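A single protein chain has been omitted; all remaining protein chains appear in their positions.
Note that the chains are named A and B in the order they appear, and that numbering of residues resets to 1 at the start of each chain.
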Amino acid sequence: MADPFYRAAGEGELRIEPLGELTAIFDRRSMQTHLVTQPIPEILAALEKGPGDAATLAARLADRFDLDGEGDAVAIVADRLAELAAMGLVEPA
Amino acid sequence: MRHRTRIAVGPVQFRIGSDWAPPIAALKRLYAGYPRDTDRPADATVRLFAARPWRRWLRPSVHIGGDFIVPDALPLPLSMGLLAAEMGMNLQVALGWRRHMLLHASAVAKDGRAVILSGESGSGKSTLAALLGEGDWRLMGDEFTLVDPGSGDALAFPRAVSLKNEAIAEVEARVDPARLGPLLAGTPKGDIRHLIPRADAIAAMHEPVRPALLLFPRFGGEPAIERIGEGEAFVRLTEASTNYIALGEAGFAALTRLVRDTPAFTISYPDSASGMTIVEQLWTEAVR
Partner (left out) sequence: MSAVGALVDLLAGRRDAAALGPRDWDGVISVARAEALLGTLAHRLNDARLPAPVALLFADMRAAATVATRQALWEAEMARRALAPHGIEFVLLKGTAYAAANLPCAAGRQIGDLDILVPWHDLARAENALRVAGWEWVKEDAYDDAYYRDHMHELPPLIHRERDRMIDVHHTILPRTHRITPDALALVGDAVRTPDGLSILCPTDMACHCAAHMIADGDLQGGLRNLWDFHRLVTDFAAADRGFWGKLDERAEMHGLEGSVHRAARLARDLYGTKLPSGWNRHRPRDERYQRRLLARDGWGGATDPLLQQAFYIRSHWLRMPPLMLARHLWTKWRKGHHPI
């Protein structure tokens, strides 16, 4: 099955505050706090440029990270996207 | 209810009613020095009641009720009525208060700045705060510390300190016996004896202070100090807060600000003396 496409939360819906090694994300729709580490904030930022699937996002992120193998990175991004969807921070497009 | 009293601790006005006289008499003695405003409506109500009318006299057992209840809380014998009142008051604050972010933490203050000590029961946070409060610190509270979401300031909740087990003898040796409540032996929480905070701590209970230091004490082991990051302090404090989630974004903003502005450490200590030394040392470095 092809990786699903996801889209970011709407503008102003997330409040993102870096706290040292962690990043705290407050979701104004759910009133929930999420504490994440990289590459989660980077994936969310990459998604701001428009909806995408894991492969698209891994490509967008490649510039910023010295990624392991390409296939590995796509798999990791796909896993993180599924977790983000479960938390409601991204939504299947 | 037949017997009743009103108590103001920090910003919270309590109304406490009881089917029996002794718990109210004991509360009135512990809280005699607190400011009184009999016209002020109560923020929180606590009821100490008998489940059946005849249980007022026959093997009296105290049920704890009020605005919020814990479904499976067991009743206590009348001899522990004071503990029942304390548990009832804690519960109403923990579950009902929304004006400030509530941290399950003790705190002491000096020169308008606060040290906040957050930990589970058994961490020694109460004892450390009580002992520091007998020195040149102002005791802000042994159980709850309030953080104002607007200003980021810490506010005191100086209820009567609940000394437990070994801490009882440690404090008894230093304070005027008139400041101690009756010994409640063999309660579900061990031996308990209440300490009335010093008059100056009660008089200053409405004065906000800036948090200067966040400490997460652990009793036992060699003395140790470890600096922790903003993220870890954030996680620990959400776990220590009873109303973080209910406050929504106000809680998030308050906590983010607190951990960014306030250096945080875990500390281990083998006895109260070394614990106090560590607090003083970190304080000196923090306010320098």
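In this text, a residue touches a chain if its C-beta (ideal position, glycine included) is under 8 Å from a C-beta of that chain, and two chains touch if they have at least 3 such contacts.
Predicted model only: the values in this text are computed from it and were never measured.
Within the whole complex, touches from the chain that is not shown fall on A, B. From the options A:Met31, A:Ala55 or A:Ala78, the residue with contact to the unseen chain in the full assembly is A:Met31.
When the whole complex is considered, the residue among B:Arg98, B:Arg174, B:His206 or B:Arg227 that touches the unshown chain is B:Arg98.
Contact between chain B and the unshown chain involves residues 1, 13, 15, 17, 39-43, 45, 47, 49, 65-71, 91, 94-99, 235, 238-239, 241-248, 250. Touch with the hidden chain on the side of chain A covers residues 21-22, 28-40, 65-68, 76, 79-80, 83, 86-88, 91-92.
The criterion applied here is as follows: only the chains that are shown with their structure count from here on.
Centroids built from CA atoms put chain B at 41 Å from chain A.
Of all residues in chain B, only 229-232, 234-235, 238, 244-245, 248-249, 252, 256, 259-260 touch chain A in the complex they form.
If you check the complex, the residues on chain A that touch chain B are 15, 17, 19-24, 26, 28, 31, 33, 35.
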